[in-house]
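To start, I am sharing the structure in question, which I have written as structure tokens.
Excluded from the complex is one protein chain; the other protein chains are retained at their positions.
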Amino acid sequence: MSNKFGFDISPSRTIDFDKFDNQILQYVLQHESSFMTCMSCGGCTATCSAGNLIDFNIRKMSLGLRRGKPESLAAEIDKCMLCGKCILVCPRGINIRNVVMLIKKALVKFNPKNDERNN
Amino acid sequence: MNEIISQYFTWPFTIGAIYLGIIVIIRFVRWVIGLSKIDKIRILKNVFTIKTWDSIKEAVSEGLLHRKIFKTNSLLGYMHMSLAFGWFLLIIIGHIETIYHEGTMAFPFYKSIFFRYFVHESTGNFIANLFSETMDLLLLFVLSGVFLAYYKRINSRIYGIKRTTKLKSGDKIALSALWLIFPLRLLAESFSAGIHNNGGFLTQLLGNLLYSSFSLEPAVDYMWLAYSMSLGFFFIALPNSRYMHIPTEILLIFLRKYGVNLKKRFNTYSQIQVFSCSRCGICLDSCQLMNAEIKNTQSVYVLKSIRNKSLTDETLFNCLLCGRCQNDCPVGIELNDLRITQRIESTFEYNSSYEYLEHTKAEKADVVYFAGCMTHLTPAIKKSMQYIFNYAGINYWFMDEDKAPCCGRPLMQMGQYDAAQKLIENNRQRIIESGAHTLVASCPICYKVFKEDYSLPHIKIMHHSEYLLDLVYKTKIPYFKPANRIIYHDPCELGRGSNIYEQPRELLGFYTQLIPIQAEKDRSYCCGGSLANIKIQMHEREKIMNSAINEYLKYEPDFLVTSCPLCKKTFAKNRELIVKDIAEIVCESLQNQYTELQKQNEVLLTQS
Partner (left out) sequence: MKHIVTIGGGIAGIEASDVLAEMGYKVTLVEKEKSLGGNVSKWSYLFPNMRPIGEIEDYMKSKYDSNRFTVIKNTEVNQIKRKKDKLEVSAGDELKLIADSVIVATGFEVFDAKRKEEYGYKIYDNVITSVDLENMLKNGKNITTPTGKIPKKIAFIHCVGSRDEKSGNHYCSKLCCVTSVKQAIEMNEILPDAEIYCLYIDLRMYGLEFEELYLKAQKQHNIQFIRGKLSEAAENMDKTILIKAEDTLSGYPIKMNVDLVVLLVGMESGKNTQQIGKCANLSFNSNRFLQPVDPHLARNNSSQAGIFLAGTCSSPMSVKETLDNARSAAVEVHKYLMNSDH
């Protein structure tokens, strides 16, 4: 009996909503509820000062977080310069800079390596 | 029983006073020892100079007379002054009175505090009467302050304060004791006056009144004991209460005068500032977050949370760093920098390294123009600046036309100083490489960081409002004055942040009719858009923006002029007032004049 409909091929190529890694997402949402209102318009990425200098897509990174794919967060988030252009562009009024700061905090907070210190 | 009381009733006072003295000295010594080496050298260097005298003067005018509180709110000022200055005079004059009657200075200190208990022949001749009447007058003065303080707790509105601060238990003891001290003193002295006829107009009147209906003798000792105990309790509770601000503020005044200053990390000088807050609540009134119903993140609460070690990010980061509270704080606490210090502590681990930054080549030019991230979203500003540069024939390089890192200031407002340093270094290299003599910034946020944190020797750093004024003075651009009535909005980072108030006004004087308004210069509003606040929601920003616009509308201006792209963008949400940047005003004027000239030329051509 299998009800996997053949989706067990390559876990890295699917978004598995049954095994959702939402620890960081929950933390961000708890402190910034506007985060959920993103409509993926891409305005933030287009205007982004960091994205203007290097490959950095804040929208995709945030979407990954909402889809339970936080793997690339750590490498990406540090590129943001907190310049604030994105918040002036976002049609949903999302506090993107707060999201960035919260992700940075969450990465330290939920890093297993830091368990000792957090206790 | 009464005998024991009469023998020992001074003890609560004496013990309390000694305890307080020791604790305060220990704290002061600890704080001063904790200062950085440079600061300690500063103190040593300045202690025997005029600065000490200046500090004494300031301690009197602020610590006792509360001159600054008076300025913002006279009723509140009177309350603070009557308590502090009145009490101070009671002690001093009481002491002199005791010396006069004792004929010597060698008597225990408590004797002057409980003078009327010990000395029964304190009236009779002119000088003695003068003393006793003065002392009663002073007591009345202090009591009026106490009465106002009672009333403030019940009804803070009359002081113009929207909210007074909440109390913790140490405060409650100290406050109750303080409230009791002077009524008890009044009663104790009146009882003695009723019995011994040694009072002034107030205590004698009350004493006679009471004596006519009660026999006061059995109760008089208890009354003096109660008075002594209220003093003792107050002194013992003081170090762990808000009233610690009284001695701390005095220390702060001296250290500040000696040149001690805040560092990037929290140290004992930060602590001294934190403990100097009198919780007068004036900062609550200054704060526009109130307009957005954000009521618990203001400076007084931050200082309190620092003292209680309960500061959360939600409080710490919900502040525009507009500086309005700092501007109004009567104690002169550096509220912005203190908050930033806390932010540095809070985000210390998250500083990015921005390894991806590359060095890109600079262009040689006389003037570097840095529009700033925000200005790319307000193209009217950058286009105006480009027009003016060309008009004036300036050899300039538009440094961030295509790409450049952010200036670093928004990171610093978040406390990310190390990260900001990386961006600063990258931009700095290019600015120096350009060989320019002047750097012009269109954004006050950039301007402030260029000025304070970029080390750019031999390069003149100017905000475009200063630069354009300079061009007018150098007759590189002409001016003429249309009839537009305008209001100028001082951006926080340019005004309170960088002290640039006059240049934009002078410039606007050449091109418009500037209407003076109440909330201008250091009293100006924040637009609500500040990047320093990452917690505030957009609809809350809008409320702050609207409250400012509603004020401005009262003056019925043709438009609102500002000199910051972020202010402009924030105000753009309003539907009532047209908002323009100061550069647009200048540019439009030049363009109008240009078309005028063209028309005239055409007329001349057709005529000839």
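Going in written order, the chains are labelled A and B, and every chain counts its residues from 1.
In this section, a contact is a pair of C-beta atoms (placed from the backbone, for glycine too) under 8 Å apart; a residue touches a chain by one contact, two chains touch by 3 or more.
As the structure is a computational prediction, the values presented were derived from the model and not from experiment.
Novice: In the complete assembly, which of B:P108, B:P218 or B:P379 touches the absent chain?
Specialist: Residue touching the chain left out of view: B:P379.
Novice: Can you name the residues of chain A that touch the chain not displayed here?
Specialist: 39-48, 51, 57, 59-60, 88-93
Novice: Applying the definition given at the start, please give the residues of chain B touching the unseen chain.
Specialist: 376-380, 383, 538, 568-569, 572-573, 575
In the analysis below, only the chains that are shown with their structure count from here on.
Novice: How many angstrom lie between the centres of chain A and chain B, each centre taken as the mean Cα position?
Specialist: About 39 Å, centre to centre.
Novice: Considering the complex alone, what residue numbers of chain A touch chain B?
Specialist: That would be residues 31, 34, 47, 49, 52-54, 78-85, 88-89, 93, 95, 97-98, 101, 104-105, 108 of chain A.
Novice: Would you pull the chain B residues touching chain A in the complex into a rising list?
Specialist: Chain B residues touching chain A: 313-314, 317, 347, 349-350, 352-354, 356-358, 373-374, 376-377, 403, 405-406, 408, 410-411, 414, 416, 423, 531, 534-539, 566, 569.
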